[in-house]
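A single protein chain has been omitted; all remaining protein chains appear in their positions.
After this line comes subunit A, so read on.
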Amino acid sequence: MLHQWSAQSGQTPREPGHLPESEDLWEQEMEWLRASREPLRSLPYAMMDKRLIRKMREPEGMQMTRWQCWQQKQQTMGQRLGEVARRLAWGFGLWKGALYEIGGLFGSGIRSYFTFLRFLLLLNLLTVLLTASFVLVPLAWLHTQGPGPTLNFTALQCPGSHQAQTYIPRFHNQLWNVLTGRAFNNTYLFYGAYWAGPESSSAYSIRLAYLLCPLACLLLCFCGILRRMMKGFLRRPGLGQDYGVPLSAKVFSSWDFCIHLRDAATIKKHEISNEFKVYLEECRRRQQVQQDTPTQRACRLLSYLRVNLLNACLVAGGISAIFWATKYSQDNKEESLFVVLQYLPPGVISLVNFLGPLLFMFLVQLESYPPSIEVNLILIWCVVLKLASLGMFSFSLGQTMLCIGRNKTSCETYGYNACDYQCWENSVGEELYKLIIFNFLLTVAFAFLVTLPRRLLVERFSGRFWTWLGREEFLVPKNVLDIVAGQTVTWMGLFYCPLLPLFQSIFLFLTFYIKKYTLLRNCRTPPRLFRASSSTFFFQLVLLLGLLLAAVPLGFVVSSTHSSWDCGLFTNYSAPWQVVQELVALRLPLSGQRALQYLSSHAFGLPLLWLLSHILTVCIAQSQANARAIHVLRKQLVWQVQEKWRLVEELSRLLQEPGSSESLIPDSPRFRASHPRFSGPGFWSPGSPGPESPARDPSTRTPPWLSSSYPGSRDSPGPRFRFPSGTEL
């Protein structure tokens, strides 16, 4: 079959001395294909060749045993199920059409923002599902209703004229009640409405479920984010040289095949060109920098330090403003005239996060950083500012309500500020609820009151100012930071406001459509596109930081703060975590309790730590050895190729001696043609270029097999490997 094919296509000329060799190679190839178990669809051949390979693997005459038939059926069914499950996990194909449209118009960088939105929506829905099934459904089933507030406040010595309130005043306006969360005070939205009887050894423990639900949700989200982060990050271990994506990989993967509009393609080409030019510029600058004298280097380092110090001062200023705003708002809580004070902390946070990036950009651009470092630096400071402002907000709440970091007499009796807050968890929940609502309202307001008028005005007028202003740019990092901040607040509020993820899901759902509308109608693409991969990693990293930021206060509250005496589930415990200890004592058998005690003691922790550090040392040593081996192998590869060409030259020199009439010199195309070389299964590659030594510049050679005397080049530039099919023979 192979002989006929080679005669038919005329690609290997009839050199009797050399055909058996090429036949050997073909046979090896076919044997490998026949024996390999790789699925047909992942072999790089045309459809008719794949059919032939399948026929080769299972010749018609062979009867498949029942067992093999059944096995194959199971395999295909398993494959189909796996495909369906994968599609489900990708979000039920939600918004598939919209994402495809956005990808086609703007590329995969901006589309990654919208897939990130979808991912967060799924996380929130999962959280709501968990909370509902473990806490709400049993609660509704058991139908418990707690007594009203019973605390006797006369025993307290409240400073000033603050009288302990026995009821929460409502605003006159119904809308304000909803916006501040007071309308939902006695519903299951907030912590205060939950109640359960004392713990018993057999009934379902609502307390345990309520306590463990936020922790389990955070853990699940952590695993999900980590998995997504690592999925595309490092497919295979790098060469050990650097962790960045090398230029060649960027060049080969720079075209986005999803784009199908001509304008978008032109924009993309501009971008790619810019990227290359910027890269070359940076190379030149790096070379220049390496030739700096020590004084110049010191000057440059000092200027970098100065910029970063200024940015740090800005951040410190911003978060202290947030601190004072929160304190002021909490101290003047009950003055019904100044309803705007209710929204003062969210307002200040948003203002700080709006002005901050602008100032960072201004300061960083004063120095002459290379462009990529500039962008990354601004981004890092924006992230720091955002997370620090949320951290400071929760800290100042903790200070007013739990007297963290200061000594106040009102906190001494009950462990929290019982004079001002009858149910402090509800107050915290309200604050976080207001923050989420405010963020969403701000998004809507910006979309319809800033971006839309801007587009209308720019289209209408054509003055110099309006052309300079232009449409708004859709900045992916800024939008991502906004939703990450919202998600961090949701996670912070899981303990105080268990149904907050439900609100967040609704807001994310609406945000998708609002942002899509803004992008498609009112925005233009930024000149610098975000690469989809680096953005995915960056988004997940910031989300992870937000999750850790939310987990720290939660851990602190659960383990060491006194819950309110008057409301909620943990009224008689010194800290919510006590429930776990009580239940362990009640329900587990003695051996179980001893085992748990051992696991949480030092006698278990220290050996575990020793073992982990041992494993880590072994891994590090192994990876260092691998890096050394790779280095040696590379050198060996280069040496072997050089050696090969040296031998070819030697052979040609020997063959050119008088007495050998055969024209089997390396320059002859027939010599080249009869020694095909493979670079992979079935891929015909006549091999590396010409017989010159690699030291010479290969760009000036003309490959001999492309000359007109080469049989294969008559009509098409190169042969294409194909198995003979029935139609051709």
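Going forward, contacts are C-beta pairs under 8 Å (C-beta built on N, C-alpha and C of every residue); 3 or more make two chains touch, one makes a residue touch a chain; residues count from 1.
The rule is short, and it goes like this: contacts and distances are computed from a predicted model.
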Original post:
The hidden chain: which UniProt name fits, "Geranylgeranyl transferase type-2 subunit alpha", "Calcium and integrin-binding protein 1", "pyruvate dehydrogenase (acetyl-transferring)" or "Cell cycle control protein"?
Top reply: "Calcium and integrin-binding protein 1"
Original post:
Which of A:262, A:406, A:460 or A:602 touches the chain that is not shown?
Top reply: A:262
Original post:
Just one of A:30, A:98 or A:272 touches the chain that is missing; which is it?
Top reply: A:272
Original post:
Where does subunit A touch the missing chain, residue by residue?
Top reply: 40-44, 46-48, 50-51, 54, 76, 83, 86, 100, 108, 232-236, 238, 245-262, 264-266, 269-270, 272-273, 276-277, 279-280, 283, 531-533, 536-537, 634, 637-638, 640-642, 645, 679-680, 683-689, 694, 697-699, 703, 705-706, 715-718, 720, 722
